[in-house]
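One protein chain is absent from this view; the other protein chains keep their places.
Chain nomenclature is as follows: A and B, assigned in order of appearance, with residue numbering initiated at 1 for each chain independently.
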Amino acid sequence: MDSNHDKQIQSLLCYRYTIGQCGTGEKIERKSIESSIAMPQELKLILKHADEPGYGPDIGCYLKHGGYETLKKALKAPGRELPDGKKLSAQEAFRGDVRTSGLRGRGGAGFSAGLKWSFVDRSSGKPIYLICNADESEPGTFKDRQILHKDPHQLIEGMVLSCWANDVKLAYIYIRGEFPEGARLLNRALAEAREKEFLGKNILGTGYDLEIWVHRGAGAYICGEETGLIESLEGKRAYPRIKPPYFPAVLGLYLCPTIVNNVETLCHVKHIAAMGPAEFARLGTPNNTGTRIVSLSGDVQHPGYFEVEVGKVTIGELIFHENFGRGLKPGRQLKAVIPGGSSSKVLKAGEVFSLKRKGADGQMIPVDVPMLDLPYDFDSLQSAGTMSGSGAVIVMDDSRSMVDALANLAEFYAHESCGQCTPCREGALWMAKGLHRLTHGGGRKEDAAYLTHIAQNIQGRTICAFGEAAAWPVLSFVEKFWEEFQARGEADAAARTEAGSGANSNLKPYSYA
Amino acid sequence: MPAIATAAPATSVPPPVETVTVKVNGRTVVVPKTMPDWQGKPQLTTMLQAARLGGVEIPHYCYHDKLPVVGNCRMCLVEFGTPVMNSATRKPVLNEDGTPKIARSVLPYEPGTPRGAITCATPISPGMEIYADSPATKQMREAVLEFLLINHPLDCPICDQAGECKLQEYSVQHGQATSEFVETKVHKPKAVDLGPRIMLDDERCILCTRCIRFTKDIAGDDALGIVNRGSYNSVAAYPGRKFDNNYSLNTVDICPVGALTSKDFRFKMRVWFLKETRSLCTSCGTGCNIVIGSREDTIHRFEPRDNAAVNSSWMCDSGRLNYKWIGRPDRLRDVGVRGERSTWSAALRELHAALAQAPMGSVAIIAGARQTTEELYLLKRLAERFGAATDSVPRTGAADGFLVAADRNCNTQGARLTGIWSGTMGAQIPRIAEGIRTGKVRTLLVFGEDVTRYGIGEELLASLETLVVSDILPSATTRAAHYLLPGCAAAEKRGTFVNVKGRLQKFLKAVEAPGDARPEWEFLSDLVEGGVSRKVPATLEGVFNQMVREIPAFSGLEWARIGDTGAAVPL
Partner (left out) sequence: MSFVIPKNLEAELDELATHYPVKRSASLMFLHALQEHFGFISNDAAEWTAGKLGLQPIHVYELITFYPMFRQEPIGRTQVKVCRTLSCALAGAAGIREHFCRKLGLDPHAHVPQTTPDGRFTVEFVECLAACGSAPVVLVNESLHECVGKGQADEILARGK
């Protein structure tokens, strides 16, 4: 244990200074570090039981582990009286709790869940819908998959609570088409819940009716965008809607007020109900409360999903710590980290950010924070010019070409653009074609600037945030690895000059058919 | 300050109750808080509408006044500013000089970069400043144009739309000279046969979805859609299904580029050679307002002309394509007297003489309800002189619930208001036939109808003493005429029609009539002058102005003051 512990400390220390030098070699048992103090580690709220041996997705198992107890309690809770004498219904009180818990959406934007709920138009007389966004399609993200496949009842309990709190009578789970097993499990779980009266007419004898149905997508990333999702659920092409006027909370599904929340967000609602908002808010860090499930992939020894308190673990720890990524492959150095799904701006090894921190006197003072020391939370990553997005960290080591990596992502965005609005429809494929050329021997020295030009004309000009999602990787990769892009183009140009031809004739045109 | 009320048809904008003050390119503009949307429902005034009221037209593709807003082309992006508010007092923060402090729109995640708003969908707010010509706005426009052009075939030299293509026009006005694009273009289907009247070039299409929205939301035929995804998106009809509703050609009009072309007009004529004349469709009682495109006395196309009170911006395909007969080679070109070619002066002199001898009650007149109101008025005057029975021929079909009216005559109401018929149109025709049979009716004037098809057969016509026929195309009736007076199509003359809803509308002359053919009102004036004691004015304006003094429904109207969209008359 001692030698392991030393290795631990060593890895903890060394990654901050000598990037990529440690974390190599032998595997360390996770148990060995549980005792160490201040050791960054998982805190499993949502995934508490999911990976326990013998834990299954059936309702029996869920009930055995205390499942639906929270729901039973919540539905019977009396209203609440505020100090000023104002009376709140139990639902209003719970909506307030979700707000004070500080829960922020885990789907991508990190928007306050309680605030989103407060925008719902409750006076329209129209039904209010709730949709669980289980489209999980942001590259690098595989957290919702765990919940859907291993603990569907937790999601259902969270959804019933959320629906009850918002007077929702009909809700949908929009699950990506590539999760056929997940859809089956959910359907079974919903049937079980119906049978046990946690769902359907007169839930638990309270008179509250709710139906939840599973709706399957069919292979389109844009269905993750909430208004694209709504259109898709209406049986149309997943064309995101223009805002204004189509804010889902006012004009959503069937032009009725609609709440769209991510799978993980809705599970958290259950935990807020179970533990109370104050207790929930004690987890994580201020304004970045609770836990979140980080999906770690790419060039690490031990990729996987890790539920951590928001902001209590740094990016460096996620990559190098024995409890998480366990460092890079042998002999490799860190080159880049995509911190919040493929759409987030890339972070370059060695970058240092100036972040505002509370000083000893309570004043906010700027502090230099190396990239690896960035706490993995919403605000820090935003201050670092990127985002924690869907909580997906993709690590790339020094064996990787940033040009190739970006070409891969650009192809994704070209394929996934819904094509509705001009800049994204034309620009996403344009960037992909340019990068294809650049990675297939047809580069030019002006290509770095060329790509930036295209991306700048997409971001901020489109109907939905896909525009940013497509532009940001390009803008950040090219800016931060400018020399590499430049060099690639120049090398191609030089090779062409040598070969005596200005154009690369054997370059196959890029296309999807 | 610009006048607000003139900016939109006075009929569609109720007097503004509430106004909002904004700035457009630095000029203060007061605009109504709400304006009619595509369905005429009041909605918060958009930046695009406000700019328009301020005299600034913001370039746009997908936006169309008469279609639902989709905001997909991004051409109308404009940098803007909003007053900075003090969050505590909710009052605007002022600059040192007392003017309100304005915050320019910036990207939330990149405060150094201007952010545009799509003006077609974004409502204005008090104090908003619209920078329709700022460098940032221009850059956004240039960028959208560049995006639209990278995969565009740029085959303007062979494109029908050249000359009225918004892509071409905006590229010249707002684009940059060069594009950085060096990749291979996306290729899409070029000559897609969408339906009997329409061809589609998907490579030219900018995917604005105007055509799709038109056919779904206006024509009520959800026939078009977008297939594939992303850059490969293409407009299409379902395989094997024809895009063939009776309004399909309107999509050609509203397509901002040359993607949709009319098979009828395709490759026929460069649009800049066309003379445009405001006219009316004569194929049914709706009286859709049209523009006739002609060159050297040949008509090349009809296009709808906006009239909120009649046809909005649309017309039906059958009406639109019903112009070819005007140029038919067998048009009546010669004045004829008993089968011999004659001249107007000779024929009219002889006819005067013949009519002068006709006793009261021996004359009947059948006047087509497709003659102009002025002509019908003059015919009525003639009829009064002889105590003649008059009537028109009803012509009906199925109404389609949108524009096409059951009444297929274009001036049924004009014929009624001038007194040509009353009660039931056509009811007099059997009586006239009977009159001829019994010898009571000796003289018959027929304008624009083939009465042999309506119960007055050739043998009856042959028994007449005098048969005066004016028409455009030959028929059994014209062949029987003693006096054949070649007339004009509406496109060849001026006049008015009163539509089924009682809208009196005027139309102008686009082309010359063939041969000796003359507008009927001209020789009718001569006839009336010879036969009636009162002087008939020598101009159409004069005839019209005299008519309105005599017909109560028209009282107060004046030729010169009837605008392009006509005037309502009580029916």
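Simple rule for what comes next: a contact is a pair of C-beta atoms (placed from the backbone, for glycine too) under 8 Å apart; a residue touches a chain by one contact, two chains touch by 3 or more.
Since the model is a prediction, treat every value here as computed from it, not as a measurement.
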Touching the absent chain when the full complex is considered, from A:41, A:141, A:291 or A:476: A:141
Options A:113, A:186 or A:396, residue touching the unrepresented chain: A:396
Residue of A:245, A:304, A:370 or A:385 in touch with the missing chain, whole complex considered: A:304
Touch criterion as defined above, residue of A:47, A:233 or A:429 at the omitted chain: A:233
Touching residues on subunit B - with respect to the absent chain: 222-229, 236-241
Those residues of subunit A which, in the complete complex, touch the missing chain: 127, 136-142, 144-145, 170, 176-181, 211, 213, 215-221, 232-238, 254, 295-299, 303-305, 338, 342, 392, 394, 396, 400, 405, 408-409, 411-412, 415-416, 418, 511-513
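Note that only the chains that are shown with their structure count from here on.
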Inter-centroid spacing, subunit B versus subunit A (mean Cα positions, whole Å): 54
Subunit B-touching residues of subunit A, taken from the complex the two chains share: 220, 237, 242, 244-245, 414-423, 425-430, 433-434, 437, 444, 450, 453-454, 457, 459-463, 468, 509-512
Parts of subunit B lying in touch with subunit A, wherever the complex brings them together: 69-75, 77, 107, 109-110, 113, 115-116, 118, 121-123, 140, 143-144, 146-148, 150-151, 180-184, 186, 206-207, 226, 228-233
